[in-house]
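Only one structure is covered here, and it is reproduced in the block below.
Only one protein chain is missing from this complex, and each of the others stays in its spot.
Here the chain labels run A and B in written order, and each chain numbers its own residues starting at 1.
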Amino acid sequence: MARQALGKAAMLVFQRDLTLAWRRWDEVTQPLIFYVVVTTLFPLATTPDLSQLRVISGGVIWVAALLSSLLALESLFRTDVEDGTMEQWVLSGQPLGWLLLSKVASHWMLTGLPLVVISPIVGTALGLPYEAWGTLIVSLLLGTATLSLLGGIGAALTVGVRRGSVLLSLLVLPLAMPLLIFGARAVTMRMDGDSPAGPLQLLAAIFFLALSLGPLAMSAAIRISVES
Amino acid sequence: MWTWFHKLASPPHAYRILGRLAPWFGWPALVLILTAAYWGLVRAPTDYQQGDAFRILYVHAPAAWMSMFIYVSMAIAAGVGLIWRIKLAHAAAAASAPIGASFTFLALATGSIWGKPMWGTWWVWDARLTSELILFFLYLGYMALRASFDDPQRADRASAVLAIVGVINVPIIHYSVEWWSTLHQPASVTKFDKPSIALPMLIPLFIMIAGYQFYYGWALCRRLRGEILSRERKATWLDKDS
Partner (left out) sequence: MQPNGAVLEARAVNAWRGDRHILRDVSFVLRAGEFMKITGPNGVGKTTLIRLVVGLLPGESGSVLWNGAPVGKVRDDFNTALGYLGHPNSLKADLSGRENLKFLAGLRQSLNATDIDDALDRVGILSRGDIPARSLSAGQKRRLALARLLLAEADLWVMDEPATNLDAAGVNLVEDLIREHVAKGGLVLAAAHQRLLDDASILRRLELN
């Protein structure tokens, strides 16, 4: 037996989470349903008039995506910490940051990506024009991925905390506000006929920052959380 | 050299030194703040554009400055505590948070008071006020995270990670809020821009900042002593000291 390579180990983590999700797929669909339900709230609360909804559609979709992602992220690390798997990862001899990044990636694929895929449909229901679909998808791809990283840090910090989901939102939402500003605005700009390149580039920059520093912060937070 | 530093960081030592330092911060703070208040609120000339309402700037702007300064200091202290395992640094971060949050609240409240006579509403989504509001949420989140742990060491370390992540985010938040607020009013001036400032108007501002800094020093000494007491309550050195 030889020592396992890092790449293979990361793949195993990814595969494991997909396998586990497959066996509990009802948990995977819940955030998606929440997303659709939340977006439905807005027309009910304001107006059925599509031409008016259109104006806020970018913002509504983004807020709904933000809240649904946070809901899904709350339990990101909980079972692994509770059943003792996480402490084995800490002691595995593999760089913890990479293992956690792989886990966040599989989590995003299962929760963030589906949100992005159905967002054009949801958008259309809010009056979003077809031309803005591209911008919507790109902005949400970057945004949900960044949110998974930021939320991963928050989830790692709040893993043992009672009623951690509220605390998680309180911690992550202020940090996610720039994402919301740039992402929602990119969609609205595209709808108004302007180029969304500016905010999209800023979103991409934030994503890369989160990608490089996120795993580091997550490892530090996880090590603190497995202590008890 | 490190032994000196470690000695300084030892709780009984720190407790004594902070006790002696506090009045050296406290009295200057009182003098400076009163001077700045009198100068700015009473004696400075009435502004041509904004009338008397702008006087609140002398409280508002330094408070906003302090809210940022303390957040950064808090993050640095937390970072030092995390990397070099110095408990006093963690205690300093914990002690600073409520002070910083109070300054943020003060900035928000005075910003609101300033806005009412000027723009007719108690709140505007101005870039600076919105940034202050988000900063306020960051402070609250930090304090909430601390409070959610029973074990003080885990509270220290977890909140240190949060503070560092937060401080990296702060410039991003500032920039994004700036960008967001200028989209709707490309040509007009930011609502809370300082009026065309002549030197006689600037001086009370700086005096107030200095006063607030000394106040922070004083409040930090007092709170830090309280933190040390609560962290060390089982220790024996407390019985010997008064």
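We adopt the following convention: a residue touches a chain if its C-beta (ideal position, glycine included) is under 8 Å from a C-beta of that chain, and two chains touch if they have at least 3 such contacts.
All values reported here derive from a predicted model rather than from experimental measurement.
Peer 1: I'm checking contacts with the chain that's been left out. Which of A:16, A:54 or A:78 qualifies?
Peer 2: A:16
Peer 1: Give the residue, chosen from A:49, A:83 or A:131, that touches the chain omitted from the document.
Peer 2: A:83
Peer 1: Looking at the whole complex, which of A:72, A:115, A:149 or A:226 touches the chain that is not displayed?
Peer 2: Final answer for the missing-chain contact: A:226.
Peer 1: Residues on chain A that touch the omitted chain in the whole complex?
Peer 2: Where chain A meets the chain not shown: residues 1-5, 8-9, 12-13, 15-16, 19-20, 23-24, 79, 83-85, 87-94, 99, 226-227.
In the analysis below, only the chains that are shown with their structure count from here on.
Peer 1: Using Cα averages as centroids, what's the distance between chain A and chain B in whole Å?
Peer 2: Distance between chain centres, rounded to whole Å: 32 Å.
Peer 1: Under the definition above, what is the set of chain A residues touching chain B in their complex?
Peer 2: 153, 157-158, 161-162, 164, 167, 170-171, 173-175, 177-178, 181-182, 185, 202, 206, 209, 213, 217, 220-221, 224-225, 227-228
Peer 1: For chain B, which residues are in contact with chain A within the complex?
Peer 2: Chain B reaches chain A through residues 82, 134, 137-138, 140-141, 144-145, 148-149, 151, 154, 157-158, 161-162, 164-166, 168-169, 172-173, 175-177, 179-180, 183.
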